[in-house]
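This is the structure I have questions about; it appears just below.
Missing here is one protein chain; the remaining ones are kept as they sit in the complex.
Order of writing sets the labels: A and B. Residues in every chain begin at 1.
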Amino acid sequence: MLRLENVGYRHAHADRPALAELHLELAPGRILLLTGASGSGKSTLLSILSGLVPHYFKGDLSGQVRLDGEEPSQMSLADWGLRVGLMLQNPEAQFLAASVAEEVALTLRCRGITGPRASGLVEEALDRFGLAAIRDRSVFQLSEGQKQKVVLAGLTAWRPKLLLLDEPTANLDPDSIADLGATLAALKTSGLSLVIADHRLSWLSGLVDQVLVLEEGRVALSGDWGSLRAEGRRERLHLRSLEPSPPLEAGLDERATEPGVALDRLSFAWPGQETLFHDFSARLPYGRVTVLTGPSGRGKTTLARLLAGLEKPADGQIRWDGETAASAGELCQVVLQNADHQLYMPSLRAEVGLTLAISHGRRPVDAEAVAVLAEFGLSGLAERHPQSLSGGEKQRLVVAAGLAAPARLLILDEPTSGLDGHSLLLMAGEIKKAAQRGLAVLVITHDLELGRLCADAHLRLPDPA
Amino acid sequence: MWFGGLALNTKVQAGAAATPQSFNWRNALWTGRGLFETRDLVTIGLFAGAAKAATLVVALMGGGMNPVTMVLKSALFSALWVVLLVKVPKTGTLTLANTVGALLAFFLMGQTMITLPSLMAATLLVEVGIRSLGGYQGRPWLAALAVGLSELASRVIHIAYTYLWIREQPALLAMVAVISLLSYFGICLGLFGGLRMVRELRHAGLIQN
Partner (left out) sequence: MPGLFRIDGLKLAPETRLILALAGSVAALVARDFAALAVLIAASMVYLLLQLRVRTALWAYFFLSLLALSGLAGVWLMGFIFEAMRGDTFSLALLPFGRLGLTLNLVLPLALQTSLTGLAGTLNRLKLPGLLKLPLIVTLRFIPTFLSDFKQLREAVTLRFRGRGGLRFWLVRPVVWWRVIFLPLVVRLIRSADELAVASELKGLSAETDFGRAELTWSASDRGVMLAAVLTLVTAALLEAGHVAA
């Protein structure tokens, strides 16, 4: 039984506590959903449960954390790790070995479990997660869903009592999310307790037993799944939808003759691989948001790369207002999933100013940059360092900086991964605003909730034959 | 049930991580226990790998003997080292990072190992000197000084080693000296770039004061 009594935590040098007055009980074989807006204290609570607090992060911890009567402060982090496993948002960060089987074995070796006992546990774990067939494959060649299974196999191989998952669906497509749900249901049946911290909620309906919603470090709601359904509660707590979004309908846009960017009978294959596109045609009309969906590996990102001019089609053309363009770079702005890679300057004002300077060939007036920031609701943060922003704010800044220069097409790659309900609404608003400025907007996403909020047209790449 | 009985066979070793009463230097030098924590070793490894990969990529893009490339890759290298020392401000970090870098260069690029002992000794000497001034903690400029001095020592050692190679034609040493000077100019630029970056990373909350 996991029991937290009056737990509070204040980060070193922080003025306010990150968590306060937290009480929680979780019985074996039950699943707790931990959710709340970004910065509400979910990660801090996971750090406490995983033992990173007090062993790694040295803030002020108060109250009691007990798992079957044992406290993390009474043993080393390695020993606590035998009882509690944590899967990080990016599973690849947890890999140190080259192949699937080696990675699972290394996880055990790090715990001092070696020899025939370890071999038996490795085989058992590989079988349990359906990884035996890919045991020798490089961990880097796996899909996101498979990577998560490798981490879960390693974490559960030595049979912990509690498993923590941090944003497990942030990078998964709908099929992989369903698969993960089935895996976690099986783990629950085995008697393992689970804490799942996530912004996406719809996939957890029917899986979780308890719900804990945090707001500014305090418990805003503690109950069961049904307690989330109370009138207006979800919106007030900035939570995302509780119901699965129905699939987007194809061909929402009926005005196919509007001017825009046309992909005309494109063919493309990566060297040594099967053809991704053959005679593929589509239109991205100006002033409209087109949402691109499809299974992982079907070429969504490749299509964006072709549009941005990073790849050349083997056959076919991309036409901008009926003309082929020599350089797509001047016509197209791309917002990558990892916005960190696209931020270079010491303040938001300077970031937008850089784009203005480049496109106008002169030093920008501060007021111009601030005006662009204001348009995206970021003017209050003008002097902040871009790298200190939240994920959603960074995405909006990259959109703002990109659109400060003339462009005809805006491409966004998974813009809402890891965003809470409030940030999702803001991002959907910015996307629609970009289209209203007359741009063709292409949103590549697995997030159907975002699609529902902003799609004028839907383009779905077909499932593999 | 998936898990046939959730037996936890490993015994609790409460207090196993406690500091031993007398410091075991032999054990410390072998495992790092008491000198470095796992997170320090991981960070040193990551920075050493990144520095090697970054300089390699720059060299491949610009050509190894291109003066601009030479200055740029040296600047990247020293700036990364300054950031590393601010992140892991412990005596021995620079020596360990240089040693890991040299071993990597040997394993992956076949660069010589003969100069490694002298390089380690020189870097350790610099670090002991910095420690006597109060250590790196909270003093990024001392981190920059340590990198500057150790890179100077490494160039002197390199020139001495090169002399042994070209002792029949010492005039060639002039070329080596010019290249070393050029790359050291890059190192100095990188130290300033690194110090500015440290200030900015603190402002962004990416590294702690």
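The definition used in the following text is that contacts are C-beta pairs under 8 Å (C-beta built on N, C-alpha and C of every residue); 3 or more make two chains touch, one makes a residue touch a chain.
Quick caveat, the model's predicted, so the values are computed rather than measured.
Interface note: of B:L108, B:V156 or B:L181, the residue touching the hidden chain in the full complex is B:L108. The residue touching the chain not shown here, chosen from B:V42, B:V128, B:V156 or B:L181, is B:V42.
In the full complex, chain A touches the omitted chain through residues 50-52, 55-56, 77-78, 81, 85-86, 88, 90, 92-98, 102, 105-107, 109-112, 114, 140, 308-310, 327, 329-330, 333-334, 336, 338, 340-345, 354-355, 357-359, 361, 387, 401-402, 405. What chain B contributes to its contact with the hidden chain is residues 29-33, 35-36, 38-39, 41-50, 52-54, 57, 65, 75-76, 79-80, 83, 87, 96-97, 99-100, 103-104, 106-114, 164-166, 168-172, 174-175, 178, 193, 197, 200-201, 204, 206-207.
One rule holds in what follows: only the chains that are shown with their structure count from here on.
Spacing of chain A relative to chain B, judged by their CA centroids, is 34 angstrom.
Against chain B, in their complex, chain A makes its touches with residues 13, 56, 70, 74-79, 82-83, 111-113, 128, 156, 158-161, 186-187, 189-192, 346, 385-388.
Note for the complex: chain B touches chain A at residues 1-3, 6-8, 10, 12-17, 39, 200, 203-206, 209.
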